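The structure that follows is given in the form of structure tokens.
Just one protein chain is left out here, and the rest sit where they should.
What follows is subunit A.
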Amino acid sequence: MMDSSVKIINEWDIVAARQLGRNVAKELGFGTVDQARITTAISELARNIYLYAGQGEITIEKIENEAKKGIIIISRDAGPGISDLRKVMEDGFSTSGGLGAGLPGVKRLMDEFSIESDPRKGTLIQSVKWLR
């Protein structure tokens, strides 16, 4: 698939990732509210890469199984990783003085959410929204 990834290095790349996500979501036929949810989730993940990992990549793809279609957001970086995964999924936990609502928020905005992190390898977050 062409152009389905955006490298995140500076703040404007966050806007580019969101734009890509919005376009794919629109193409798939997501409504305005879901489009807003998807772009916001991308914004959170991309900004986390920018803030905590320095650089990384957001990949957006259409996915499909027998029953339904959807969109997957993959956030990948080789940054410092997250040592306590349970903690970062709690509302209000932030190491940067932020609201700490990003990751738990993404989980609620989307339908599926998984996170893998290793201090030596970085962080991989995958999140899916199904079309209803």
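Side notes on the structure shown:
The rule is short, and it goes like this: contacts are C-beta pairs under 8 Å (C-beta built on N, C-alpha and C of every residue); 3 or more make two chains touch, one makes a residue touch a chain; residues count from 1.
FYI, contacts and distances are computed from a predicted model.
Not shown: a single chain whose UniProt protein name, out of "Sigma-54-dependent Fis family transcriptional regulator", "RsbR protein", "Aerobic carbon-monoxide dehydrogenase large subunit" or "Ion-translocating oxidoreductase complex subunit D", is "RsbR protein". On the side of subunit A, touch with the chain left out of the figure occurs at residues 11-12, 15, 18, 32-33, 35-37, 39-40, 43-44, 47, 91, 98-99, 101-102, 104-105, 108-109.
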